[in-house]
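Working notes for the structure below.
Removed from the display is one protein chain of the complex; every other protein chain stays in position.
Coming up: chain A.
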Amino acid sequence: MGNPRVMIVDDSAFSITFLKKMLEQVGLDVVATALNMSDAIEKAQEIKPDLITMDMTLPDGDGIACSKEILKHLKNTKIVAVSSMMDEEIVEHAKQVGISAYLQKPVDQDELKATIEKLFAGEDLYRLLQDHYEEAFKESTFNFLKREIGGEVAIQNYELKFKSGRKSSGVSVSVGIIGRHNGRLIIDMSADTALNMVKKILQDDNQTQESAIQFLGEFANVIAGNACSLLNGLNRSFGLRVSPPTIIIGEDITVSIGDMKNTSFAIKTDLGDAFMNVGIQKGDSSWS
């Protein structure tokens, strides 16, 4: 969509001026302002703004009642509460009436920008993630392996024989990816390959399978973390974080790929081969 048209509702003329300046600085068009609830409801219906910043205290009502009334008629308008008051109860009320986000005064410009981007750029953001996640994971994996084990490292896209799942080669690790959109990373290799890698990295031939497992967890954690940092660098609204790894060991295990958007990679190193799959899924909650 084009530039969102914004209306500011606030009982303080100073706050209106302050927010207007901030919103304009982040490139938005402020098309209306209102100092009280009745004016806000009337102007909202007339102007139909894309976004409303809503103070919680108004002389003739409150921001919750005002938002509720406005959203009755304007289903596509998004409301961001901007108030000096912020406690769990009021945030819960705000969610219930359909307010999309809650910011506390004094508002930080970066936070305001990120919140608005999040609200309006869900689609664009997902497209950006789709376009870049493969490269980000390839790059972070390549960098890690090149730096830690050296030698020849090749990472190629790989077509799964069965789309739904793949037999484990012995040791699998899964790391959750959590943010505006979600996903998960799976890396799979044989126990021997994991052991070879940890021996090489620690330059110690007396490593056990236990340390190979530890290594694999850390390997997945680092490459997922680095890839998410690369992606967050493209747009901080991704807010991607990684969960601790789960390491799965067994002779006869099938790892399901799931029906999310995903890409598989074949990783070739001098110490053995590995399989990697990265899946992403569109998140939908503006509150997450």
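The definition used in the following text is that a contact is a pair of C-beta atoms (placed from the backbone, for glycine too) under 8 Å apart; a residue touches a chain by one contact, two chains touch by 3 or more; residues count from 1.
Please note the rule applied: contacts and distances are computed from a predicted model.
Novice: When you check the chain that is not on display against UniProt, which of "Chemotaxis protein CheX", "4Fe-4S ferredoxin-type, iron-sulphur binding domain protein", "Molybdopterin synthase" or "Methyl-viologen-reducing hydrogenase, delta subunit" does it turn out to be?
Specialist: For the chain missing from the view, the UniProt record says "Chemotaxis protein CheX".
Novice: One chain isn't shown here. Among A:33, A:100, A:115 or A:172, which residue touches it?
Specialist: A:172
Novice: From the list A:25, A:96, A:164 or A:208, pick the residue that touches the absent chain.
Specialist: Answer from the full complex: A:164 touches the omitted chain.
Novice: Determine and list the chain A residues touching the chain excluded from the picture.
Specialist: Its contact residues with the unshown chain are 88, 163-165, 168, 172, 174-179, 182-184, 186, 213-214, 217, 241-256, 258-260, 279, 281, 288.
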